[in-house]
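A single protein chain has been omitted from the complex, and every remaining protein chain is retained in its original position.
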Amino acid sequence: MIEVTGLSKTFRVHKKEPGLMGSVRSLFQRQWHEVHALKSVSLRVEAGEIVGLVGANGAGKTTLVKCLAGILNPTAGSASVLGSTPWERRDGFRRQIALIMGQKAQLWWDLPAADGFLLLREIYRIPEAEYKRSLEELAETLQVGDKLTTQIRRLSLGERMKMELIAALLHHPRVVFLDEPTIGLDLTAQRAIRDFLLRYREAHQPAMLLTSHYMEDIERLCARIIIVREGEIVYDGGLQEVLSRYAPHKQLSLRWDPAPGEGIRSDLVPASLGEIVSAELGLLKIKVSRSKVAEIASLLLQRLPVADLNIEEEDVGTIIEALIRKQ
Amino acid sequence: MPLNLALRLFALEFKRAFAYRAEFWIGFLGNALSQFGVAYCLWAAMFAGLGKTILQGFTLPDMALYYLLIPLVERVVMGPEMNHISSEIYEGTLTRYLVYPVAFFRFKYVSALAQSLVFAGQMAAVVGVFLLIFGVPPAYHITGSGIALALLASAIGTLLYFVLAACLEMVAFWADNVWSLMVLNKLVLHFLGGGLLPLVFFPQAMQTILKLTPFPYLVSFPLRFLMGGMSMAEMETGFGVMAFWIVVLSLLASGIWRRGVKQYAGVGI
Partner (left out) sequence: MQAWEFRMRYLRLYAYFLRFSMSRSMEFRLDFFFRIIMDLAYYAVGLGFFHILYLHTDSLGGWNMHQMRIFVAGYILVDAVHMTMFSNNLYMLPRFINHGDLDYYLIRPVSSLFFLSLRDFAFNSFINLIFAGGIVVWAVGTYPGTLGASGIAVFLLLILAGALLYYCIHLLTILPTFWTQSGESLHQLFYNLSRFMERPDRIYRGSIRLLLTVALPFGLMASFPARLLLEPFNWAILAQLLAVLTGFLFLISFIWNRGLRAYSSASS
C-alpha cells in the first residue's frame, strides 16, 4: 500500500540578518542554511496495518506524513502510495487517501458538520446510497448522530474531532494518515477515538499511519511502530519487540521478614544472577535477564523466606521516550 | 497628558513607521501616484477636448500639483491607521486603557498626530521633488505665511478627522465590524472634500452647502492657502466651521463613549 525508498527532504531556510543593513544585504546575498527533515527514509506499510510514527518535535514525522499525502515534495527518493507517486497529486490518488490533522480543522467552522459532509460527498463523488450507509455507520460508531446538524463551533473539542474523522473517512480511503488525532482531547474522548480507529480498521482494513505524542495512543493502536529521530528511522518493528531489544532485563523485587539479628546476606544472591539494584534488610531488587526470570525467581524463592515477589517490566512508553531522546 | 508620555508615544510611532519601510513607501507612492496619474490623464484629455488652457482658474500644471497635493494632505490628515479604536474594542484590550491613568482619547490622538507628522515629512519630500523638477505652477503663490497657515489648517484637520473617525469607530461597541464604515467615510470625504474634483467645479449651491460641512476642511482646504485668492473672510469662516464641528463631534464622541463603555463593561470582558 505504502512503499517508501530513500526519501529525503531538505528545507532551505533563509537566515535573516537583523537590522536595515541586514535586510538590504539579504536582498543580494541570502544566507541559507539547510535543515534535513528526512534523511533517506525507507518503509513499507500494508493494508490493515496501523503503524505508529513516533519521534520528538521536529524529528520529521509530520514532514513524512505530508510527503506521503502529497502535500510536500521530497528532495530525493521515491514513494509509491496505492501505486502512484503522492506529490504528483493525481485525482485517482487523492480520491483514495485521507489526512486528518489534529491541529487543523477541515470542516467549515460556522456550519453544521452535515453540510460539510455533503460538500465532501460531491468532491469525492460518493454515490448517494454509499454515502448514506457510510455516514450512518461512522456517526453511530462515534456516537455523534444527534450532533450532525449543530454548528461545528458549538461542539466540544472531542465532538469536533469525531466530525473531522467522519469527514476524512466518508469516502472509504484505502490509506489514512493521522497526524496527532487526539491532541488536546480529554481522556474519555481520546479513548473513544482510539476504540473507533480499531473498529474502523477491523471493518475496512485500510493502511494507517499515525503520529501521536500520547504513548497511550501508540500502545493501544499500533502493533508496529517506527521511531524517527532527527530525520532518520532508528527503529521499525513490533511494539513489544522494543522491550526485548531495548529492555533485555526485568526487575525482581523480593520482600521477606528478616529474622531477628539477621544482617544483609549477599552470599545468598550471587552476582552472577543479575545486577543488584538495591539490597536492604528485607528487600531486594535485582535486574535479571528476560529469559531467565522464571528460573531465578524460583531459585530465590527457595533460598529466602519470601513474603512477596514482584516481577516488574520496564514500561514500553518509557523505553520509547528514551529512544526518542537518544539515550 | 505629561510631555514625557507624549514624546514616548511619538518615538513609538516613528519607530513603527520605519520598521515597515518598504510597505510604508509602496503604500504611499502607490496611492499618490495612481491618483495623480488617473487625474492627470483625465484633465489632459479635458483640456485638449475643450481646446482651452484654463478651466475654473486651473491650468493643466495647476491641476497636476493639485492632484499631487490632495493625496498628501489626505495622508497627513486622514492617514493615521484605521481601526485603531475599533480593534481595541473587539480584542478586549480596551480595558487596559480604562485602568491607565490617562484619558483614552488623548492617548489615541497623540499617537495619530505622531503618525501624521511622519506623513508630513514624506509629503515635504514629494512636493520638494515636484517643485524642483516642474517649478511652481501659475495658480500657486507659495509664501512662508501660506505654508504656515496650510500646516496649521492640516493640524486642526487631524483633530477634526480624529473626532469624526472616533465617532464611527465606536460603532464597534455595537457592531462586529466597522472597517466598511471607515472606507465609506473616506470615500465620501474624498469626493465631497474636493479630492476627485476641485470644489470650484461643483454647482454653486453645492459649494455653499459643502463649506458648512466638515468635508472640505479635511481634504482641499489646507491647499487653498498655497493657491491665490483666499479672502480673509473665507479664512475666518473656514477655521470657524472647523472649530464648530470639532466641538459638536467631540460632544457626540464623548456621549457615544459613555454609553459604549457602560455596555462594554456590562458584557464583562
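Note that the chains are named A and B in the order they appear, and that numbering of residues resets to 1 at the start of each chain.
As a convention for this text, a residue touches a chain if its C-beta (ideal position, glycine included) is under 8 Å from a C-beta of that chain, and two chains touch if they have at least 3 such contacts.
Please read all numbers here as calculations on a predicted model, not as lab measurements.
Taking the complete complex into account, the chain left out of view touches A, B.
Annotation: of A:54, A:79, A:97 or A:254, A:97 touches the absent chain (contact as defined above). Touch with the chain that is not drawn comes from one residue among A:5, A:73, A:156 or A:310, which is A:73. Checked against the full complex, the candidates A:118, A:215 or A:309 give a single residue touching the omitted chain, namely A:118.
Within the entire complex, the positions of chain B that touch the omitted partner chain are 22-23, 26-27, 30-31, 34-35, 37-38, 41-42, 44-46, 49-50, 55-56, 171, 174-178, 180-181, 183-184, 187-188, 190-191, 196-197, 201-203. By the touch definition given at the top, chain A reaches the unshown chain through residues 11, 13, 37, 62-63, 66, 69-73, 87, 89, 91-92, 94-95, 97-99, 101, 104, 106, 108, 110-111, 115, 118-119, 122-125.
Rule of thumb we're sticking to: only the chains that are shown with their structure count from here on.
The mean-CA centres of chain A and chain B are about 58 angstrom from one another, to the nearest whole unit.
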